[in-house]
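One chain of protein is taken out of this complex; the other chains stay put.
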Amino acid sequence: MNISYRLADIAAQLGGRVLGDSEVCVAQVATLENAQARHISFLANSKYRAQLANTRAGAVILGESDAGATDLPRIVSDNPYAYFAKVSALLNPLPETTSGVHLNAFVGADAQIDATASIAALAVIGAGAAIGAHSVIGEGCCIGANTVIGSHARLYPHVVIYHDCLIGDNLIAHSGAVIGSDGFGIAMNEGRWVKIPQIGRVVIGNDVEIGANTTIDRGALDDTVIEDGVKLDNQIQIAHNVRIGAHTAIAGCVGIAGSTSIGRHCRIGGSAGILGHLHIADNVEIAAFTLVGKSIREAGSYAAIFPFSKTEDWRKNAAHLRHLDELAKRVKTLEQEIALLKGKEQ
Amino acid sequence: MNISYRLADIAAQLGGRVLGDSEVCVAQVATLENAQARHISFLANSKYRAQLANTRAGAVILGESDAGATDLPRIVSDNPYAYFAKVSALLNPLPETTSGVHLNAFVGADAQIDATASIAALAVIGAGAAIGAHSVIGEGCCIGANTVIGSHARLYPHVVIYHDCLIGDNLIAHSGAVIGSDGFGIAMNEGRWVKIPQIGRVVIGNDVEIGANTTIDRGALDDTVIEDGVKLDNQIQIAHNVRIGAHTAIAGCVGIAGSTSIGRHCRIGGSAGILGHLHIADNVEIAAFTLVGKSIREAGSYAAIFPFSKTEDWRKNAAHLRHLDELAKRVKTLEQEIALLKGKEQ
Partner (left out) sequence: MNISYRLADIAAQLGGRVLGDSEVCVAQVATLENAQARHISFLANSKYRAQLANTRAGAVILGESDAGATDLPRIVSDNPYAYFAKVSALLNPLPETTSGVHLNAFVGADAQIDATASIAALAVIGAGAAIGAHSVIGEGCCIGANTVIGSHARLYPHVVIYHDCLIGDNLIAHSGAVIGSDGFGIAMNEGRWVKIPQIGRVVIGNDVEIGANTTIDRGALDDTVIEDGVKLDNQIQIAHNVRIGAHTAIAGCVGIAGSTSIGRHCRIGGSAGILGHLHIADNVEIAAFTLVGKSIREAGSYAAIFPFSKTEDWRKNAAHLRHLDELAKRVKTLEQEIALLKGKEQ
């Protein structure tokens, strides 16, 4: 690739204020530490300001409060991290794909593939499915019957979407993601489990990204819903009938049990879990490794992490957890006895 | 689809007692909240009885104790949830598949495919493998050499089963499930790991369901065994030489370490873990997010969850966990001092 931009061009497209030589050309983004003359770097947090002194970057993106902290050609932005993201997108356009259906793809009856879409080798598009404009379906993807995918989707190789799902525009789905598999619905009957058919769908809004090997089950009766702008990292499990509110971001390995609804603009840390049938309010932040076992009605930050320590210390401390109730009772007894002693004193 | 059943027909097939108009026709199942006239709904738990008042369902399935709680046409059953599951299966038969091997499937030498089985495009059946009657192998599935799959299996797209595994009847396996991959067997030798060949199999009984992206490793020397009727949700990891007893159900994201055996009729909550070389008795229930670090000899319910709270409260409380042993000692000292003071009093 030979893409490069003058700072002036970047600011013309993305806004921001250029300080220093606006004719400087940059061809790639890089960290302050590893940047070279053709790179543009960024300072998102004033606390790393010292790194500006040694960078060999050709230009830097930074916030108003750091605008004077370097003499390098620079772009000043209210939100240098988001600005950097946009510059990187300019400098790193997605590789072009050829539109059309590969000779070795399989397209079912009555499927509607937009003429600008690209269906790679070994992809399977089920009967009655629809693929929107400029969408790219990677090698080996399987799209189930009657599933509808909007425009500008990008499915990396080996994404599976089951039948009858409804997906908005701009979906990014990484390899191994499975969307629309059966929810875990079973009923006990005379010592054996009976399967409950999962007849709901998965409905996904616009601008959603789904990480590698993440799974989203279809609803049991009603739908599983992922609203606009939701970002899911890798290896997340979303059970049937979950609803995830718009612009919520969830880190890797999180599990969300059935019928729970999560608000908008939430942030959920890695390997956290949320039990089923709960409601989580908007703007809730949940720490990594935290299990949420009750509904959260109030925005804010929640946690439940056992602090780690050397194993020998952990062992000594953790042993008391099995007797914490007794310890609390002993403290109460002590308080009563002290009260008694103090009473006698007086 | 145009399937519908009169209540009388349903009861004739599945048992139960019809109250009200048994000629009412239902075509689909639905929740009490969303049901319409052509739907049959259910009430599995008397605590939701109030929802009966507003439902527009054409008919309802309920238990004996709720039989009089509505005037709607209804079927009374001992186990309304399981009954509903069976009605849903009647109304939602699996889509028909064409038997035979797709032109673009790959079948190895000496593989035995029953004439009623269906092998989809891009599926690969290894040499010497066998696929039983009415089994459906989805697009892109890979079945290893000499693996035997019983009758009525349903493998969704992209299931991988390694060589030499043995699988009973009625398997359901969802996309991305991997069965028979190598166990994590390594031996340290002069600062480097040496791989231990994993020469056992995975042996799976009848009526097992395996969720999307769940992994079951083959045994190191002996086999990994999943007994009849086991139900596994998504993203579960089952290590080599584990044995899971019949009719045990395991929720998503659970990890079970090597050589552990789990009893029959257990229920394991999401993201729980069980360490290796343990024995779990029959009828054990393990809460979500709980690590089981010792064998459990007695049926019952077990848990180990750190209760969540606002992060600021959590921080204050959790800090003491690193000093719990000291706190317990301080309480003991206080008790001794109180005893001394009380002694002096007398």
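Structural remarks
Letters A and B mark the chains as written, and numbering starts fresh at 1 in each.
By definition in this document, a contact is a pair of C-beta atoms (placed from the backbone, for glycine too) under 8 Å apart; a residue touches a chain by one contact, two chains touch by 3 or more.
Because the structure is predicted, anything quoted here is derived from the model rather than measured.
Between the chain not shown and the residues A:Tyr5, A:Phe106, A:Phe289 or A:Tyr302, the one that touches is A:Phe289. Across B:Ser135, B:Asn213 or B:Ser261, the residue that sits in touch with the chain not pictured is B:Asn213.
When the missing chain is restored to the complex, the residue among A:Thr55, A:Thr147 or A:Gln235 that touches it is A:Gln235.
When the whole complex is considered, the residue among A:Val107, A:Leu122 or A:Val284 that touches the unshown chain is A:Leu122. Only one residue in the set A:Tyr5, A:Phe106, A:Tyr156 or A:Tyr302 touches the chain that does not appear here, and it is A:Tyr156. Although one chain is not drawn, its touching partners on subunit A can still be listed: residues 28-31, 34, 79, 81-82, 84-86, 88-89, 92, 95, 104, 121-122, 138-140, 156-158, 172, 174-176, 207, 209, 211-213, 229, 231, 233-235, 247, 249, 251-253, 265, 270-271, 288-289, 305-312, 314-315, 318-319, 321-325, 327-328, 331, 334-335, 338, 341-342, 345. Although one chain is not displayed, subunit B still touches it through residues 106, 122, 124, 140, 142, 145, 158, 160, 162-163, 176, 178, 181-182, 184-189, 191-197, 199, 213, 215, 217, 221-222, 235, 237, 239, 253, 255, 257, 271, 273, 275, 285-287, 290-294, 300-307, 309, 313, 316-321, 323, 327, 330-331, 334, 337-338, 341, 344.
Throughout what follows, only the chains that are shown with their structure count from here on.
With each centre defined as the average position of its C-alpha atoms, the distance from subunit A to subunit B rounds to 25 Å.
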